[in-house]
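Below is one structure, written out as structure tokens, with a few remarks after it.
Note that this complex is displayed minus one protein chain, with the remaining chains in position.
So, chain A:
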Amino acid sequence: MKILIVDDFSTMRRIIKNLLRDLGFTNTQEADDGTTALPMLQSGSFDFLVTDWNMPGMTGIDLLRAVRADDKLKSLPVLMVTAEAKRDQIIEAAQAGVNGYVVKPFTAQVLKEKIDKIFERVNG
């Protein structure tokens, strides 16, 4: 299971990386915005994308749209972990095809729950 973590704050990437490692996902890579993440996704065989929304360069929602528009990537599970908490935004992300939405600040339990749910659905 290869996971890409996209967030412009290195501390948040590190927190997510540590939480994922606790959940048994040790193969993670990091990118600091959509612009750097997209080519990594296109060239590497990632199984899962965890992305923030608000980032300089390419935002997470634009990255999600780019992923869904890409023939090779369109079925990649995407979890959004973000401080963006407007109802319109959550609906926007859902319409863009997000697989899960976690609002910051979040707990390890919530992250685990959402990831489990995504893979349950993907595998089921």
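We take it that a contact is a pair of C-beta atoms (placed from the backbone, for glycine too) under 8 Å apart; a residue touches a chain by one contact, two chains touch by 3 or more; residues count from 1.
We adopt the following convention: contacts and distances are computed from a predicted model.
The subunit not displayed here is recorded in UniProt as "Protein phosphatase CheZ", chosen from "Cell division protein FtsX", "Spermidine/putrescine import ATP-binding protein PotA", "Biotin transporter" or "Protein phosphatase CheZ". Contact with the undisplayed chain is limited, among A:1, A:23 or A:103, to A:103. Residue positions on chain A in contact with the hidden chain: 9-11, 14-15, 18, 53-55, 59-62, 82-92, 94, 101-104, 106, 110, in rising order.
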